[in-house]
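Here the complex is missing a single protein chain, while all its other protein chains stay put.
Each chain carries a letter (A and B) given by its place in the written order, and its residues are counted from 1.
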Amino acid sequence: MRLSRQPFTIGLIVLLGAAATMPLWASRYWMLLCLTFCLYLSLAQMWNLLAGYCGMISLGQQSFIGLGGYTPAVLSVYYGLPLWMGVLCGGVTALVFALLTAVPLFRMRGVYFAVGTWLTAEVLAVAFSNWSFVRYGMGIVITPAYQLSLTEMYYAGLVMGIGSTALVFLILRTDLGLTLMAVRDDEAAAQTVGVDVFRSKLYGFLIAAFVTGLTAGLIYLHQVFIQPYKAFGIDWTVRLLFIVIIGGIGTIEGPIVGAVIYIVLRQVFSEYLDVSLLLMGAVAIAVMTVAPKGIVGSLQERFGFEILSSRRT
Amino acid sequence: MTPSPLLNVRGLDVHYGRFQALFHVAVHVAQGEVVALIGGNSAGKSTLLRAIAALLAPSAGTIVFSGTDLGDLKPHQVVALGVSLVPEGRHVFGSLTVRENLLVGAHSRRARNAIRQSMEEVYELFPILRQRANIMGNELSGGEQQMLAIGRSLMSGPALMMLDEISQGLSPLVIKAVYRTLSAISRTGTAVLLVEQDVRRSVSVADRVYAMVRGRAVCLGVPGSLTEDDLKKACFGFELQGARSSEGERS
Partner (left out) sequence: MTDLIQPIVNGILLGGLYAAVAIGLSLMFGIVRLINLAHGDLMITASYLSLVMVEQVGLSPLTAAVMVVPMLFPAGFGLQKYVLNRALRRGPEPPIIVALGISIVLQNVLLLIFSPDARSIPANVAVLAVPVTENLSLPVIYLMGFGVGCTAIAAVHVLVRRTRLGRAIRAASEDDETARLMGIDTEYVHCCAMGIAVTTAAVAGVLVGMTFTFYPHSGPQYLLIAFGVIVIGGVGSMTGALAGGIVLGLAQLVGAHVFGPGHQLLCGYLVLLAVLAVRPHGILGRANS
């Protein structure tokens, strides 16, 4: 059973139109909510690209998040660089860091890779909290970011959210997407048919690092304050993992559904942060033991439709 | 045919995903009997043994062993009932000593004296294992590993022993020695279900022979009545004429 594409296309256009004009008609509250949704969606798409499509369970996305946040903070506060320029530099810093760590990290597999990436982020956290240049653990207040209006932030976030989703969609329709999925399913087999495993994984890793770094730049311009143990904290990856797992790992729609659920939960439990994390951990356990494919994956299995198919038609 | 066989498999279907490996297989083994299961590659012989050992869940049919339905049991429970499988490729525990391998084989039993006695019996059957008791499994030769795999299976005190391709990769001399012990084992009253590529060898020790062709089992009868031609056909997967279908046999 395959749904007709037409109502879907109309729906998508209406939705995008609504999102694009949101500053004209929506309240501040809803704009903030939509902004947060877009930023988390972008981060989640990138974690999903790694874990769901490249088979690399990274527990170290916070490396890129911290670097992507600290770079614009340092550049704008210390050197007066324009904020958006700083954000771009943050993406590049994350990319360079990914490039430097890829060789040792890619030699690790499975759980070694997971812990290796996590360890890398912990090293950054400890290093930054011992580094006078970034004011140790006290953190940096990104004062120039006060000038940014919510509308500016909103559009930047919207671009990241839609852009990252579109990016994953496009990657999966290229040869890179195909090879990545082949490597995920059977690395040895992919290698024997001539896939350059290292290069494919590297491209996936670099793309994820760059986009995650950019998104993190926006997040910290929005938050205005950055601290090492928060920026390089495993909590980031836990949230992304929750979003992707509950939505459906290895699907493009999964992170969207997951991010909506995350935002709703966040609002409901906004006064009890500990409870919300606890709940996320519990839900991740439950989903993984009962329906490891998540909401979208389970629906696809049951009804056999895909809205954003990664297959080339 | 004995009135109530030790092992009675009826109407067994096994699927790997969508692929059906066994079709309505019916096989039975009586107490103390040696039954050979012959057939070409991927005819379903190993699948049948693995299903009996509860490593695979059948999609239809029943497996009854001395009055107990093995349907919902787990492999370790099947072993405790007295069914033991010597797996294809021997699978000796390489990081355990020979003695430890044998003790692992007796895991389902608690009585220390009985275990010690079984170990004596295995050592008598395979004196080389006694000499090598404290050597690691992976340091043994192929033949010694096969002896260990059989001995290890015997340690559970089975009433039915299933052996999968025990002559694979062994020299003729070793094969001969291994088969000699098979006869010794069956003389003690243990039933044997033997899967072999080496048809002539397995038929020579068997009381009865089944052929498996593309997931279906056909009883060929007693070895004496079988011609060379029958066996060849069974092995190369031709349709068998004149042999009774195992499905028709019991219905």
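The rule is short, and it goes like this: a residue touches a chain if its C-beta (ideal position, glycine included) is under 8 Å from a C-beta of that chain, and two chains touch if they have at least 3 such contacts.
Because the structure is predicted, anything quoted here is derived from the model rather than measured.
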Contacts of the hidden chain among displayed chains: A, B
Residue of A:158, A:280 or A:295 in touch with the missing chain, whole complex considered: A:280
Touching the absent chain when the full complex is considered, from A:167, A:209 or A:241: A:241
Residue ranges of chain B at the interface with the undisplayed chain: 53, 55, 74-76, 79-80, 84-85, 87, 91, 93-96, 100, 103-105, 107-108, 152, 156
Those residues of chain A which, in the complete complex, touch the missing chain: 51, 55, 57, 59, 103-104, 107-112, 114-116, 118-120, 122-123, 126-127, 129-130, 234, 238, 241, 245, 249, 274-275, 277-278, 280-282, 284-285, 288-289, 292
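We adopt the following convention: only the chains that are shown with their structure count from here on.
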Whole-Å gap separating chain A and chain B, where each centre is the average of the chain's CA atoms: 54
